[in-house]
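The structure's right below; bear with me while I get my questions together.
As you look at this complex, bear in mind that one protein chain is not there, while each of the others sits in place.
So that you can tell them apart, the chains are marked A and B in the order they are listed, and the count of residues begins at 1 in each.
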Amino acid sequence: MTEHLDSRTDRFTRGRVVIVGASLAGLRTAEALRQEGFTGALTLIGDEPHLPYDRPPLSKQVLAGRLPVEHTPLARLHDLEASWRCGVPAVGLSLADGHVLLADGQHVPFDRLIIATGARARPWLHPAEAALDGVLLLRTRDDASRLRARLAAGSPRVLIIGGGFIGAEVASVCRALDLRVTVVERGPAPLAGALGTVVGSIAAAVQRDHGVDLRCDTTVTTLEGDADGRLRRVHLSDGDTLDVDVALVAIGPLRNTEWLAGSGLAADPRGVVCDAFCRAIDERGEIQERVFVAGDVARWPHPLYPDELLSVEHWSNAVAQARTVAQNLVHGPAAYRAHTHLPSFWSHQFGINIKSAGVPALADQVLITQGSVDDRRFVAAYGLGGRLIAAVTFNQARMLPVYQALIEASAPLPIDFKASDRPSDTRPLPAGFPAAPQPSPTMAAPTRSRAEHAATSAMAMEHAASRTSLTSDAG
Amino acid sequence: MPQETLFQESARVSNRANPYPLYAELRRTPVSRESDGTYVVSTYREVSSLLYDPRISADPRNSADPPPMYKNPNAPPPEPSFIQLDEPRHEHMRRLTMKHFGPPRSPGRISGMAARIGQLVDKLLGAHQGRQEIDIVQDLSYPLPVMVICDLLGVPLEDEPRFRDWSDILTSGLDPDPSLQNDPAFLQRIFKASAEIRVYMAELLKAHRRTPNDSMLSAFVNDPEARAQVTDGEFMSIAILLLIAGHETTVNLISNGVLTLLRHPDLLARLRREPELVPAAIEEVLRYEPPVQFRNRTTLADVSVAGVTIPKGAEIILLIAAANRDPLRFPDADRFIPDRTDNQHLSFGSGVHYCFGAPLARVEAQIALREIIRRLDGPVLAVDPPPYRFNPALRGPSHLVVNFERLTD
Partner (left out) sequence: MNDETSAARKRRMKVVVDLSRCEVFAQCVFASPTTFVLHGDEVLEYDPSPDEAAHEQVILAARACPVQAISIGWSEEPEDMEARVP
């Protein structure tokens, strides 16, 4: 390697990098930066007064009382030598001046910035009802501690508003603790926003088998409190009124992007638009070379889903995107890698390990290819336009890798494996995703902004460029 | 007589000590068709993906050329154990058996055997106090797994000479040598051994039903859930599988480990200084010298792999030992690196048929190797290469004579 190249590489391994967001994506990006050889100054900014912690256990074993919340801080996997600003949220960004503004008025200057502010739980729509004692959210470890205390103290009936994954996992814990629980889901089935109504109706049967009072196509009309401001009752759209003292509001996420208002970046409640290399894109559709985006807050283009910008709340994506961002930031444009991680997630509920690969929510068809729905042990394959785009397993984790490979190869659907455990009926069904945009892994805006357009077309251009030569850094 | 294929050549006795150069040649064609219509798969990516593939069957009844014990014209074929079943029956049988072996119902059973395994190793090595020679295979790596599996299952150790012969004969059925597979005398021996071991196991299971104890077989055959769903023939097949697999494979792992370390004295010295590296070194022995070199499967549908379409009903050989040395997967694949960090070898298989007994094999090998390394001062191989067992599928030395200066405490 020549000296010239060395010094050029140095340009990317030095300077001041600020990471806003000190959860999984932020921490893993920081570690990956050091692992890739970044030697400059590293600052992490987080709004919570805790070390980065792992969220998945919060709605499962922490809530069930099997794991103390103090055990959830994330494992440190690499030395950081970073300075931390925890407990003080970022409230503003100036790209021109190159600094982040904190709530306490401090400016944190940067040469390059990584946005990893994630998402928060969407609060209950009526502020007065949301303020009732007993109306709770579940996203942070403090949320989990509060909900755990309520469940441990016992409750005549727990209300869960929203039949998504958080709602289902909490319902599962409630039943394991032998608490009565009502799940109110405004759509036709639980998990339907992510998995469609075909698999969602299986999830509904599982919930009912476990004694959950599941009410689909139903909404909460009023949460009613007593004179002391304590939650007492819920009125439902089916006309029923139930006595409840705990209500979990689990109606999806909001991306933490308010602090980017006025920054010029293409950021809204759906996330921050970035290109395939995870570089932020501004409102004019220009790529911001100095700003990268990782984790739940990112909306990025994926080669397997060309018409969409993906934004997911997946643990594995936060980890994978951290690596992509670190690689691209430290090694520079000549070594840029596209973020082609295949989305995947898992959920534990009612004794079932649900795993998913790809993006089921984009599918128009679904079929059960292996196993038995009655045994709660099966594989569902999802297709779009006759191509396999996702697969979901219930207690069949070891079957998923085959499907992952087929999704990555855009294999045709229907597939017939002649597998020994194929069900008698393997005809594809309409996948059954609600027509109205639910909080779902992807959100296609009705009209595409310049930034969204730039993100997807930049992917096409960069892919073309990567096939010809690596000259993008020649200037 | 058709010309010998590369795979047949690799399985020949004369190449037993080092089949790896031939495996390297085989990897040049990831999926190659043998003259008899068998497909040999030898590269990591392809072997790994086929181990997961639901179009691949482990059930010999789907095979046009099943193993010898299924060819007896005078006796009904034995019920397959779960290693030879496909979903959903495979999972069902395996889960009922696992109930008495591991999680979720018996999570601590295997780790709880560590102390007992330590005592057995101590006894076997201790018998060499004052001597300067040990045959690692005959004196340790064969008897240890036999004692452990007998203990675990509830099989009387004094019956070992009987089931040792049956086991030898039955596992020779895994030998792909066509001259063997077509030899009527060879087939008769297998039929006879198969019948005898089934009679033996039927008696043993009856005894466990009459007088239950806390052994695994006793718990299994007396479990009401299992009794409602498993036939007596299946109970026998599963018990035979556990008994044979429990001692025909771990012996190779321990012997191959000792052999490999004695060939790398610098690494042996390092492991003596850093015994905490032994578990990682065991994984590397598994990758580098897998106790099970290949597995046979059958296709349920046409399967395209690496540009080759394997037709439905074809016999496949998944050459695990070649895949483990694939340089596209492992840097320095032919080097033994005991602290290799990225070591996702395929020696216990993968997918739904992942080796049932792997946790037990690991505990035995970790303890045995740690103690051999610690206690033998100045060990050197008396013969290199050592003589090998006849079986190419279950590959390992038949004797491994080691000279040493003294046995430390």
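As a convention for this text, a contact is a pair of C-beta atoms (placed from the backbone, for glycine too) under 8 Å apart; a residue touches a chain by one contact, two chains touch by 3 or more.
In this text the structure is predicted, and so the values were computed from the model without any measurement.
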Candidates A:D10, A:E70 or A:D243 - the one touching the absent chain: A:E70
Options B:L85, B:I110 or B:I337, residue touching the unrepresented chain: B:I110
Residue of A:D54, A:E224 or A:D364 touching the missing chain in the full complex: A:D54
Subunit B residues that touch the omitted chain in the full complex: 95, 102-104, 107-108, 110-111, 276, 279-280, 283, 342-344, 348, 350, 354, 358-359, 362, 366
Residues of subunit A (touch criterion as defined above) contacting the omitted chain: 34, 39, 46, 49-51, 54, 56-57, 60-61, 66-67, 70-77, 79-88, 314-316, 319, 344-346, 348, 351-353, 355, 377, 395, 397-398, 400-401
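Note that only the chains that are shown with their structure count from here on.
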Centroid spacing, where centroids are CA-atom means, of subunit A and subunit B in whole angstrom: 42
Residues of subunit B that touch subunit A when the two form their complex: 49, 52-55, 57, 59, 86-88, 91, 300-301, 312, 351-352, 354
Contact footprint of subunit B on subunit A as seen in their complex: 370-372, 375, 377, 398-399, 401-402, 405, 416-421
